[in-house]
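Left out: one protein chain. Kept in place: all the others.
Moving on, here comes subunit A:
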């Protein structure tokens, strides 16, 4: 539908711009607040333009300590978050690729049952099974470790289901051609299946990375050692200082920093991500 009505163009652009402003405003305020001294925000009026304390706040937060009772610098927590997020992402992708591969391409007893059992775990996210999972992890002596942070989260019914759909759409003749060409199960997996699900993997990577990065409850529960604190959970801890004022400027800077890696991943993988969601070249 192509129409040439100037006022309509104007109205729709105005609406879109308003939408952008609405979404961007909190980010803008956070950015502005991080450049004012700690007292400015608490005093009741909200500044709308940059102050002059920016460099100092950001420097402290990033390299010395995040403040508000959290003594580790943001870069260190960022590293922890990154390890956890990447661990979860790669773990999830690897394990669901393998399980989807088994379910789609191999005939074994109770194949469908296996699939439905995996599917049913959709109803059991971490929050539901948190107590028993905690106990298992504690018994395995995995509290305060990267393994403990990632391992319980990497089983994924959603990703398995997605890869299953992707594999099912691969024509049977292609599988047979590979068999005739002497590709065994591993060769087939690496030479044919992986390249063909490249875009799906990329799309999932983005989604899962953000999921992993934003994990809050689980790390909060199983880490008691500063060395394993992740960024997202630390923000919450920064808010719950009991003595004295909350240093909003530091919190805002930390929040903004916490947003950066997911944004980077989304921007970096945008092309593949959209391709993975939209088309399937098979």
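Throughout what follows, contacts are C-beta pairs under 8 Å (C-beta built on N, C-alpha and C of every residue); 3 or more make two chains touch, one makes a residue touch a chain; residues count from 1.
Quick note on the criterion: contacts and distances are computed from a predicted model.
Taking the options "Carbohydrate ABC transporter ATP-binding protein, CUT1 family", "Electron transfer flavoprotein subunit alpha/FixB family protein", "Urease accessory protein UreF" or "Acetolactate synthase" in turn, only "Carbohydrate ABC transporter ATP-binding protein, CUT1 family" matches the UniProt protein name of the chain that is not displayed. Among A:86, A:143 or A:192, only A:192 touches the chain that is left out of the view.
Of the candidate positions A:64, A:135 or A:176, contact with the hidden chain is made by A:176.
Contacts to the hidden chain, counted on subunit A, fall at residues 171, 173-174, 176-183, 187, 191-192, 195-196, 198, 281-282.
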